[in-house]
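First up is the structure itself, then whatever we jot down about it.
A single protein chain has been omitted; all remaining protein chains appear in their positions.
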């Protein structure tokens, strides 16, 4: 249950009282505002605010390129053109602010995206809640045997059970000790900024995270990718659905050109040209390394 | 006249149709939306969109510092506390997007503030309008005799007249030649990306400029300062008034701690302590250079 | 002649006195240090300093990925892997600082790359030199008839002659008037921060520009591209040669994966798969717009 009854009541109140504005409004995003979409066992993503819509992207592009663009293309076509040619600045004209609850080890990956604004719950100032990410059994995976940075098959039942037992017991004990160290009952009580060091990386934290649409797309391309760690990917996949409702034309272009797109090297272009001309090309005659060739074949067979 | 009748009609239409939103709304900023506030002879500033209000700053701070802050301080007090202690991230949670029309030499200063999103009118793609900044006679100032980077007294009438004559004639001639080079009447017509190189730095350009409140305050502190060049200062001063209507509590804290505040060096602190203890301190006994002492005396006499 | 004899003497002195260092040294870049490489008629690029080399990229990657990477791949192979998989942070570990002299209209494009550090010559503080970019006749091109943002054929001789005459005369007159307004001979003399507004965009400015290798590659990919404006492309092309001497393995990977690479959309991937399977695909059956199809056919015929 990600939200307390109090928090839910506050959300319900906020959702009950629309106010008039002259700003750009996205109906699709209004429907999501404040609602906590659950992710993992205790996490969530809530849209707190947004700026702009598909039309705002077009409007910004037309400041740059002048009125002539108006006749030449409809809005969706212009947005596709901008995405295809890496004209990123019009997409930067939209902004979004999320409230996210997430495990610390996910937060540590997420924060590496630097072009964003963040206010995180401070464990120097406040006491963290007793909430830990414990994977569902089907998400307990073995180390990949082919990829140092990935996971392979699901763990067998008995091994999975042992792992879950460890994760639960260690989390519970760490939190008990956190509370014991903080306690001022018959003792001074350790400073919060020190006691937190005992907590494992699957404890939940939360933050407000604000970014522009261009940088959000960059985040989503990396984190909704099949190679991303499952625990951050589920956040990214949910955010993809929110963005699709917010700016449908931009999201559709993003899907075609980024999520579903492929970057070909000069060597890859050359191999395709030779194959289209009827030549049989092998790894040996491709000029590619074995790794490159394997990745190339995954796409083009 | 900064706007064409068509542009004005478009603004009037946008202002006539409020729509419901669940987002934070600032009444003070709604009143400014889309309106072109004139600056200099042909420039303007228009608010295109905004995200957040004073309450959004407080809300973000409380994510960081927890519910305990709720009781301790009212909102304005918390905002003052955040500003005083350089807690900048809650201010980053507000965002604003302006449409600005400005001379190129002002744009060149402005763009040095890198933490912002920009879509500028492209003179590679489109043809610039015949609009140049010609200073009002009272703003034609001589080079400062004490400050290499500043202006001194207003020019005498005859000299001012000569300068205005030059600026007007050169702008007109440059633009005539720009058009002549572009013309495809009986000739091929020079590429727009080349023809623009003949235009002087007082021609007007325009852009969408989007930034967060923290970075906007940094911009305003430098550019609304008395030492900033007059032609950018008038933009900053107008934006100060817009921000004061948008986030009154945050702007008030900004005025007290930043615009009206002073940075003292360790030496300056020491001199004040000695003077408060009754000692007469001179530049020679202060440990400061002549320049530092002069700046110190401007504040404390 | 881009440099004065004094400046050249200073460079010669600096180049005459190597000093010992324990830092990473790139022999290829040492050979370029301080030398002014001419660009356009009065511009130049000089390498002022650099940090890191190919080995520094590898070293940073191995901090992230641990010692296991050491056996698996040689350095050039690891660099290719990093580039192919968009692991940008190891490339950010190299830094370079250039001194560039360039026309103002080029500087205005260049500065849009925000992730860099810049110190530009200040025309508020100092007086600009009488140096203007006047294109060589073969670079005087007509507006493109197919691309709003580009140039087409070279202007005919008589039209080119008229254009050159305009550019030269207007530059000379603007600069004469700049000097006349600044003059304190028998008059007060206009402030430098105001007088500069009369100067056209082909006047030369200069700056120190410092960036990391990842952001430099992004700049080079856009600005050394065939669609970039010629006047900035020649700077980017020169810088490509300098970078190739500085970090040969990284530059080679950049050439293969970025400069010579192609971004395929999901639709483009699908079309290629169908064509490899023997199907004849036309624009109508491709799902692409006419523009996309044209760009696709330029690569794959």
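General observations
Note that the chains are named A, B and C in the order they appear, and that numbering of residues resets to 1 at the start of each chain.
Everything that follows uses one rule, which is that a residue touches a chain if its C-beta (ideal position, glycine included) is under 8 Å from a C-beta of that chain, and two chains touch if they have at least 3 such contacts.
Only a predicted model underlies this, so the values are computations on that prediction, with no experimental measurement involved.
Of the options C:117, C:145, C:184 or C:285, the residue whose C-beta touches the omitted chain is C:117. Among C:151, C:210 or C:223, the one in contact with the hidden chain is C:210.
From the set A:155, A:272 or A:288, the residue in touch with the chain omitted from the display is A:155, counting the whole complex. Counting the whole complex, the residues of subunit C in touch with the unshown chain are 14-15, 17-25, 30, 33-34, 49-52, 56, 59-61, 63-68, 89-90, 92-93, 95, 97, 99, 117-122, 125-127, 206-208, 210, 212. Those residues of subunit B that touch the chain absent from the view are 65, 68, 77, 80-81, 84, 86, 148-149, 222, 255-257, 259-269, 272-273, 275-276, 289, 291-292, 295, 299-301. Interface residues of subunit A with the unshown chain, by the touch rule above, are 103-105, 108, 111-112, 114-115, 118, 122, 124-126, 133, 135, 140-144, 148-153, 155-156, 159, 162-163, 166-167, 170, 173-174, 177, 180-182, 184, 187-194, 196-202, 229.
Rule of thumb we're sticking to: only the chains that are shown with their structure count from here on.
For this pair, subunit A with subunit C, the centres built from the Cα atoms lie 33 Å apart.
Chain centres here are Cα averages; for subunit B and subunit C they lie 29 Å apart. Across the assembly, subunit B contributes 118, 122, 125-126 as residues in contact with two or more other chains.
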